[in-house]
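Below you'll find the structure, written out as structure tokens, and then a few comments.
One chain of protein is taken out of this complex; the other chains stay put.
Coming up: subunit A.
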Amino acid sequence: MTEGEHMHKGATITLGPLLFNWAADQWSDFYARIADEAPVDRVCLGETICSKRLPFYIDRIPEAIERLQRAGKAVILSSLALVTLLRERRMCADLVAAGDIEIEINDLTILVHLGGGRRFTVGPLVNVYNEGTLAWLAVRGASLICLPPELPFASIQTLAQAAAQAGVESEIWAFGRVPLAISGRCYHARVHGLAKDNCQFVCGEDLDGLKVETLDDEDFLAINGVQTLSFTYCSLLADLCRLQAAGVTSFRLSPHCCDMVAVAKLFRQALDGALDGAAATQALAALLPAAHFSNGFLDGSHGAASGHGQPSHVAG
């Protein structure tokens, strides 16, 4: 398949799972609005970060699924990223048993339960760094693979082409704080002097994560319970053209407190060619005036860097 053919197929947009601990009402309102107004093709629902959060909104999920599906969006249920406890293993099994909704695997644990040729999607926290692993997952039933956010452009290009050959959609992390690490320890609890088992759900105070600064007051990272994210918001708005040309078929937006409907509209317009990268980037900056943006993983310098679609040198 040529690059040109990819470009004209029309890229899709996936709204990734909400990573943060939002109150149930906010959760419901958010997905209702996404269903009614956001130009996204797929929506991932479910808890990927902390199994203790799920009981607070699990009752809201069926209604959200129905509303999103009624609005013509594909719904995907996302699995937990780090599975250690029996309760968490049961969550994985329950997700598979829940019905015929497609599942996004965020840890290989759940593949034990996914048999019988059932299709699934692969989230960005599964290590798909090369075409050998991609091919194995494709044979196993993967229909879409969201690549790890730290991959440089050359790897994305190779993998997007391998995905096309395998009949799999290739997706990349295009908007939002980048997931960088996951731990058994809860950092929100730790910085509040609490134990994880008695965390009082303090992560619920930071709807986009809690900023981590260096001792020289540089903005650096953000913590979200057991997860560590980038301080910067990844934005690949200015890179969409070359990524589509490289064969990437889907772009992932990660939910934040900002106006996600407006963010999705910008990406849709940029992907459709109705808005150029620079104008879209400018509009995004206006939507999130306090955010700092990065796309450094793409050019292989470092993740925190920001360039504007210019191929940059590779740092030592």
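The rule is short, and it goes like this: a contact is a pair of C-beta atoms (placed from the backbone, for glycine too) under 8 Å apart; a residue touches a chain by one contact, two chains touch by 3 or more; residues count from 1.
Simple rule for what comes next: contacts and distances are computed from a predicted model.
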Field: Chain excluded from display, named as in UniProt, from "Ubiquinone biosynthesis protein UbiU", "4Fe-4S dicluster domain-containing protein", "ABC transporter ATP-binding protein" or "Cytochrome oxidase subunit I profile domain-containing protein"
entry: "Ubiquinone biosynthesis protein UbiU"
- line: Where A:Thr14, A:Thr109 or A:Ser235 are the choices, the one touching the absent chain is A:Thr109
Statement: The one residue from A:Leu15, A:Leu137, A:Leu271 or A:Leu288 touching the chain left out of view is A:Leu137
Statement: Had the left-out chain been drawn, it would touch subunit A at residues 81-86, 88-89, 92, 107-113, 125, 127, 129-137, 148-151, 154-156, 158-159, 162, 178-187, 189-193, 195-197, 206, 210-216, 218, 220-221, 223, 228, 230, 296-297, 300-304, 314-316
